[in-house]
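A single protein chain has been omitted; all remaining protein chains appear in their positions.
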Amino acid sequence: MYNEKVVDYFMNPRNSGKMENANAIGEVGNPVCGDVMKIYLKVNDDHVIEDIKFETFGCAAAIATSSMVTVMAKGKTLQEALRINNKDVTAELGGLPPQKQHCSLLAQEGIEKAIVDYFARRGEELPEGLLFPSTAVKCGRNCCGDKAKKIEEEPFISDNHRATE
Amino acid sequence: MYNEKVVDYFMNPRNSGKMENANAIGEVGNPVCGDVMKIYLKVNDDHVIEDIKFETFGCAAAIATSSMVTVMAKGKTLQEALRINNKDVTAELGGLPPQKQHCSLLAQEGIEKAIVDYFARRGEELPEGLLFPSTAVKCGRNCCGDKAKKIEEEPFISDNHRATE
Amino acid sequence: METRKVYLDNSATTKVDEKVLKAMLPYLTNLYGNPNSLHKWGREAHKGVDKAREQVSELINSSPNDIIFTGSGTEADNLAIKGTAFALKDKGKHIITSAIEHHALLNSIKWLKKIGYDYTILPVDQYGLVDPKDLENAIRPDTILASIMFGNNEIGTIEPIAELGTICREHGVLFHSDAVQAAGHVKIDVEKLPIDMLSIAAHKMYGPKGVGALYVRRGIKLTPIIHGGGQEFGVRAGTENTSGIVGFGAAAELAAARLVNGEMENETRLRDKLINGLLERIPETQLTGHGSQRLPYHASFCVKYIEGEGMLLLMDAAGIAVSSGSACASGNLEPSHVLLACGLDHATAHGSVRLTLGHTTTEEDIDYVLEKFPPIVEKLRLMSPFYDKKNKN
Partner (left out) sequence: METRKVYLDNSATTKVDEKVLKAMLPYLTNLYGNPNSLHKWGREAHKGVDKAREQVSELINSSPNDIIFTGSGTEADNLAIKGTAFALKDKGKHIITSAIEHHALLNSIKWLKKIGYDYTILPVDQYGLVDPKDLENAIRPDTILASIMFGNNEIGTIEPIAELGTICREHGVLFHSDAVQAAGHVKIDVEKLPIDMLSIAAHKMYGPKGVGALYVRRGIKLTPIIHGGGQEFGVRAGTENTSGIVGFGAAAELAAARLVNGEMENETRLRDKLINGLLERIPETQLTGHGSQRLPYHASFCVKYIEGEGMLLLMDAAGIAVSSGSACASGNLEPSHVLLACGLDHATAHGSVRLTLGHTTTEEDIDYVLEKFPPIVEKLRLMSPFYDKKNKN
């Protein structure tokens, strides 16, 4: 199901764990959905991400994308980090199974949320020109919130592309 | 499906074929149903069946029961021959599969019809006291005539004891 | 020589090819995982099923994702018919089929009728052919599906599928074909043919019994007849018969190769030798089905004055496996609906016998049958009241 690179990033995650001296934290996801990601940043005064760590509750894809996004963001400026698209993360991992694509969105959102937190902690406004791609884009994944609603009507219909009821 | 004795009577039928000097012939069955049996008798003046032959168009069970009934009737008086019940024929053969039970009725009917023919040819009334078991009994088998009627409504419903539609 | 064994009932089922068994065995031993499991055992099993899906799809030139594995050809037929009927119930409730379909088809539509659907059964000519004009005339505004078999199991006739499918397409009616007898024996290309759904079964092409498949053209949605887990794209639930599916894949690949390398031509030659030889040697016998538009391995006859079961059993005693559509042989009280639909009278239909060759049938096998069959017929005829009458007249 997962390619070797995904498995590697899951089995040997880079930048996992807590960061004691973080100056920004972003937490996204929802335990109800089974995906929660926490991104810790240490940002210097030049707005460069000097250190980054993650903690993830979720499947192997969620862990691998978290790990990959930290690798990609490390050393980048906040502006650059915001340009890391969820598709880039997936591509860098060599692809994810269709039903796991949404995990990469979570990784992207985690970075964004942490950056928002960075400025909030400093009591600063968000700098003009900073682009937050995912908050601009409507959440594209099968949110578990949506699902939870649907559950009421059709609790047990499985996900598939061929059957109609 | 068939036991050894049935197979033997089918493979090596006793008394099969035409009889040139028959003085009674009974033909029963219907080619539409796939079962036709012709019984030839040579009856002497003491009403003893001196010789008997059969011709059958039908399945192995029909041939075996025809053959068996001729064996059982040979040398018997007409009165005795009429006492050969279809169950006796089946029993003598060691049993038949359920869906083939009706074949033994045909054999019994063949004998009866030939005996009727015997008296008809001689211009005689049927002697008092002669019992014709099967004509007295309503035809118990799944007659193909009945079936043919049912066909109109439900042409393809198979015969079974478990399914309901 | 009495001990020679000649299996000529390949329309009923075929012997599993040794290469097929070889492909299956790992899935009956070490590769025993459930393809739905995420661990190594599951992934291995999944890989086997995926490969088989490709092999089967290549046989009919479809995409692998258009193949739904089922538990039999019968189930594939049921899924096509009922799956469409339920999925399109708001569009219409009328289904068209032919008088010579397999019971899987006919009993499915009879049942659908009981729950509010309607059908038209098209007649066939004496050769068992459906007239495309009849199909066109039968289409109504509420027609959702037509199902006409590819090749008939009892009489071997191959239907004019391209024409029939084209008519359906023109009228926006889905077209299903039961190719359980044809697939693997004649070339079928679902890209070139206007077929929306196609039923096939492994055990008619030297694969194992208990596995079939339904090809479903992309975009067509079916209501499952077996609900449960999301297996087979959510259309057919149940843990996959991995060894059976893998065997089906191997059988499909071998069949595709036979179709390419011309093996079927030899089979057809042997079949024609059998047909001509029997028609010469056994008087008052007719070929049933079409003379040339027929399955390459299929020979079927009606032998006058006698009943099929007797022939079948005496042939069996001579080591030869054949079948019959007679009432007795089929376990029903009626002779084959296919033969009756071709206009044969009941008595003649009771004399039906079918000999279906396989890829291992030899010239000697055919010679043996040509030697053994005529005296068997003669023996039974000498016991028949009709044959007798005939001689007298």
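Note that the chains are named A, B and C in the order they appear, and that numbering of residues resets to 1 at the start of each chain.
What we mean here is this: a residue touches a chain if its C-beta (ideal position, glycine included) is under 8 Å from a C-beta of that chain, and two chains touch if they have at least 3 such contacts.
Since the structure is predicted, the reported quantities are computational estimates derived from the model, not experimental observations.
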Residue among C:A52, C:V211 or C:V369 touching the omitted chain: C:V211
Chain not shown: contacting residue from C:Q55, C:S72, C:S147 or C:T285: C:S72
Given A:V32, A:A91 or A:L126, the one touching the chain that is not displayed: A:V32
Residues belonging to chain C that touch the chain removed from view: 7, 9, 12-16, 21, 24, 28-29, 32-34, 36-42, 70-75, 77-78, 86, 102-104, 107-108, 110-111, 115, 201, 203, 208-212, 223-230, 237-244, 309, 312-313, 315-316, 321-323, 329, 331
Touch residues of chain A, complete complex, unshown partner: 2, 7, 10-11, 13, 16-18, 27, 31-34, 36-38, 54-63, 99-100, 142, 144, 147, 151, 154-159, 165
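Methods note: only the chains that are shown with their structure count from here on.
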Chain of greatest Cα-centre distance to chain C: A
Mean-CA-position distance for chain C and chain A (Å): 53
Whole-Å gap between the CA centroids of chain B and chain C: 37
Sites on chain A at which at least two other chains make contact: none
Residues of chain C touching at least two other chains: none
